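With one protein chain held back, the other chains of the complex are shown just where they sit.
Per-chain numbering from 1; labels A, B and C assigned in written order.
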Amino acid sequence: MFSTTVSPRFGDMDGLGHINNTVLPIWFETGRNSLFRIFSPDLDLSPDVWHLILVRTEFDFLRQMYYRSDVEIRTFIVKIGNSSFTLGHEAWQEGELKARGQAVLVYYDFKIQKSMPLPNEIRDILKTHIFPAIDTDEMNADSSCSI
Amino acid sequence: MFSTTVSPRFGDMDGLGHINNTVLPIWFETGRNSLFRIFSPDLDLSPDVWHLILVRTEFDFLRQMYYRSDVEIRTFIVKIGNSSFTLGHEAWQEGELKARGQAVLVYYDFKIQKSMPLPNEIRDILKTHIFPAIDTDEMNADSSCSI
Amino acid sequence: MFSTTVSPRFGDMDGLGHINNTVLPIWFETGRNSLFRIFSPDLDLSPDVWHLILVRTEFDFLRQMYYRSDVEIRTFIVKIGNSSFTLGHEAWQEGELKARGQAVLVYYDFKIQKSMPLPNEIRDILKTHIFPAIDTDEMNADSSCSI
Partner (left out) sequence: MFSTTVSPRFGDMDGLGHINNTVLPIWFETGRNSLFRIFSPDLDLSPDVWHLILVRTEFDFLRQMYYRSDVEIRTFIVKIGNSSFTLGHEAWQEGELKARGQAVLVYYDFKIQKSMPLPNEIRDILKTHIFPAIDTDEMNADSSCSI
């Protein structure tokens, strides 16, 4: 599991005085930096090096988040497929899980615009970051009761 | 169905030369303006008037989008529950469906921090915007059902 | 002068219920699309075609802007130098000038990382968009007294 801390900024609040929903995709993308370095250690995006494309994201907003305190973003592997893998993301503030989400990324050759199988050496590293802390069935079951 | 057009801006591209994934939540939020006016015609956010909170979003990035041409954002109702409803969002560019998503909103009293049943007169208006163009059963099957 | 209309989105408000200052740079960048097409008609960014780099921006927030109504972004040329030019930007909402700003762009060769003189044919087109409506001395004089 990777952990990074973000400080909400003034404009991350919206007119309801809480963190706007469009901020979470940005924070979760920040949380992917460590994951990206597994694939491209220097974050080099040239097409011979960069082979990741994002195909799906989802976000559950469990409790309102506020401007006043830092947020911990946790990032981990949920599932590894043949040419894709699923990331889990969580946002924790003041000791509570406030939002969680997933992102599906595909190992992709931008030059020929086709997916490729994940190399074994990368697959082995990804496996070490699998984090099944939260049962995903449970995750779906309780999401609507949270507000 | 509501339709609005957005012009991608230079910074909506990312280092891969396509529209970044975090831009779609912003465009789809823009697409919700007309929907919001059903609930608050002047977009007044005072707690006696504004009763909407977003609890879930999801995004499928079907094809890469580019800076060079306008994007049509289509917004419609997918499902109406007791105190919540599900929106469908689509992004069309150069004649192709490039991304789609859903957003679940709850009718909510911010003063007592509790959900409320949707008023019948609003429910009737929402019904006129149901748009089952894409097989929504398939789409719902794996998505949220959680609220 | 170029004109484009933007619809504020929910998250463009901040916790004070007005449009956040960081939104204006985004709206003014959207306003530059038509200007960019003078240099690269298809908005092609390949280094043989794209020759613009931004070196300075400034923003005066004259009056508070709100979520509730559309905003017209006006973009025009203020000054043309040897290898650079200055754009003027204005944001109008509900009949009032709410914010204005400037942006300095340099004609630039990304391959050798050096500025170049503006080609005469481009200079001639830029001249047709000079718009001296507001006295820039006056503009500087009253900038911080406006609220």
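Some observations on this one:
Note that a contact is a pair of C-beta atoms (placed from the backbone, for glycine too) under 8 Å apart; a residue touches a chain by one contact, two chains touch by 3 or more.
Predicted, not measured: the structure shown is a model, and the values here were computed from it.
Every shown chain that the unseen chain touches in the whole complex is listed here: A, B, C.
Note on the undisplayed chain: of the listed residues B:G15, B:P41 or B:P119, the one touching it is B:G15.
In the full complex, subunit C touches the omitted chain through residues 15-16, 21-22, 25-26, 29, 45, 50, 53-61, 81, 84, 104, 106, 108, 110, 115, 143-144, 146-147. In the full complex, subunit A makes contact with the omitted chain through residues 4, 7, 9-11, 13, 17, 26, 29-30, 32-33, 36, 42-45, 67-68. Looking at subunit B, the residues touching the absent chain are 10-11, 13-15, 17, 20-23, 67.
Keep this in mind: only the chains that are shown with their structure count from here on.
One inter-chain figure worth recording: subunit B and subunit C are separated by 29 Å, centre to centre, where each centre is the mean of the chain's CA atoms. Shared interface positions of subunit A, defined as residues touching 2 or more other chains, are 15, 21-22.
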